[in-house]
Structure formats: C-alpha cells, structure tokens
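Every protein chain of the complex appears in place save one, which is left out.
Moving on to chain A:
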Amino acid sequence: MTVMQHIWIVLGVLFVLLNIAAGLIWVERRLLALWQDRLGPNRAGPLGIFIVLADTLKLFFKEDWIPPFADKWVFITAPAIVAGSVLLSFVIIPFAPGIVVADLNVGLLFFLAMSSLGVYSIVLGGWASNNKYALLGAMRGASQMIAYEVFMGLSLMGVVMITGSFNMGDIVDAQKNVWFCFTQPLGFIIFFIAGVAETHRLPFDIPEAESELIAGFHAEYSGMKFGMFFIGEYLGITLISAMTVTLFFGGWHGPAFLPPLAWFALKTILFLGLFILLRASLPRPRYDQLIEYGWKVLLPVVLANLMITGAIALWLKST
C-alpha cells in the first residue's frame, strides 16, 4: 500500500466517522420518535435530515463558557480526550479487506487501552468542573467504566483464544465459516452489555443520569465543548457497534451479492439501531444495582465462559 493510499484511507475513515456521528443525531431522534408513536424532526430538508446542520450550527454559535471556578486547562482537555480516544480506537477496525488504518498485531489490546483512556475524559471533566453534580457523575462514571472494562476485556478473550491472535484482521478471517456470535454467544452478550456501559449510553447512563444529576459530568459544559462529549458518545456507540460486528458477526463477511464494505456498514447500522432501541425501551437501573449486576453476575459468567472456551479449545487441540 502506498503512502498516498494510506492517507486517503485515514481521511476517508475520519470523514465517514464524523459524518456518522453527526448523522446519528437525526437517526436517533427520528427512531426514538417512531418508537414513541411520533414522527420526529421531519421539516428541515428531505426527511428532516438538515436538523443535523441546525443542531451543529447551534452548538457552534452557542456561548463557549468556562466557569470561573473551573480548572481551566483540564476543563478544556477533557472533551478532547473523549473524542480523541474513541477516534483512535477506530484505527484497528478492518472495514473491508485492505481498508484498515493500522493492521496492528495487538489490535484488540489497543482497542481496550483506548476505551480505558476514555474514562479520563469523564473523571477530568467532572473534576475540573468543580461542581458537585459533575463530580458525582464523574465518580459514578469512573467506577462504572472500571467495573465494565474488566468484563469487556474478559469477554473478548474467548474470541482471542479461538483465533489465537489479537489481530483484528485474523479475527475476521477466522469467522469465514461460522461467526463467533454462535460459538461465543455469552461472550457476545456480555461484550455488548459492557459496551453499552462503556459508552455510558442509556439504560446505563448513570454518570449523566438526567433525573438525578442534571447532566452529570458535563453539567458545566456548553457550546462545542459539550458538542465534543456529544460526538464522543455517538462515536462510542459506532465504535462498539463496529467492534461487535468485527468480533462476533463476521466483520465484512457475507454473501457475495454485496461488497464487503456494504456488509460491514449494514451490520454496524443494525447495531446502532439496537443501541437506540435500548434507549427507547429500558429504564435506567440504580447505581448500586448496576455495579452489583456487573461484579456479582457478569464477572462469574464471563469467567465461566472463559474457562469453558479454554477447555474446549485445549480439547480440540489434543484430539
């Protein structure tokens, strides 16, 4: 691959991702509305798609206010971290054969590392805001993300055991015949739950629980700084959807009548819809319920899954 090709791939991925993050504003509002027997924004432009433009312009022109009591530099860095770390995670995702920004041999570990870095934005943002609600949100966010980070990593280890590689390309190739969601159903379910918690999307939006904490860790943010958290969240759900597709649903594999990239996009869009469906249907658990559910239910299950997978893998190897 030439340098020019590489640059084009990087720019293309960045362009598509940022547009998806913006477009999800419209998709989410329309879908939520449809599931609530409403129509949603349908006035501006065809099907109301220009609501994205209106929302973005609004965010750009809002007063970008830094509270006088805030820790200024940390306050400014926090939103950059969330968008940055999520965008960096996309580096390792193989969108189609040959379309991957960096084919790392520790791809999966890189993804886990980057999603762990995301917790810094919440903690720093909440701490620098110097606001009790923001701090409470940050504290919750930190404990939730650290708890669910564990299961996320462990749930993926089954896939790694079967494939024998951390490389995302190898993992996709290993699913040529059978997708890992059939051989690793528990791993898939736990990864998805952990992914929802990791992106602190509803129903696990404990750090920003609107009814309890106003807006949680980003209560003090406005304008485009809030917009970065917003984009980070949408990029996060895109990332988790893309990762679920890559790890458990065969990535770009699919019947030949569609190109690989289309299969990947289709599957990812389905999972984006699932994220929004989760938001539309499930209520938020209490903070302690969430943590208890994580440590007392998911951790034993994921460890059992890991051991059984390991045992079967060893047995297959010996026979």
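Quick note on the criterion: a contact is a pair of C-beta atoms (placed from the backbone, for glycine too) under 8 Å apart; a residue touches a chain by one contact, two chains touch by 3 or more; residues count from 1.
In the analysis below, contacts and distances are computed from a predicted model.
Not shown: a single chain whose UniProt protein name, out of "Imidazole glycerol phosphate synthase subunit HisF", "ABC transporter ATP-binding protein", "Predicted Zn-dependent peptidase" or "NADH-quinone oxidoreductase subunit I", is "NADH-quinone oxidoreductase subunit I".
When the whole complex is considered, the residue among A:Gln5, A:Asn19, A:Gln36 or A:Gln289 that touches the unshown chain is A:Gln36. By the touch criterion stated above, the residues of chain A touching the omitted chain are 34-39, 42, 277-278, 280-282.
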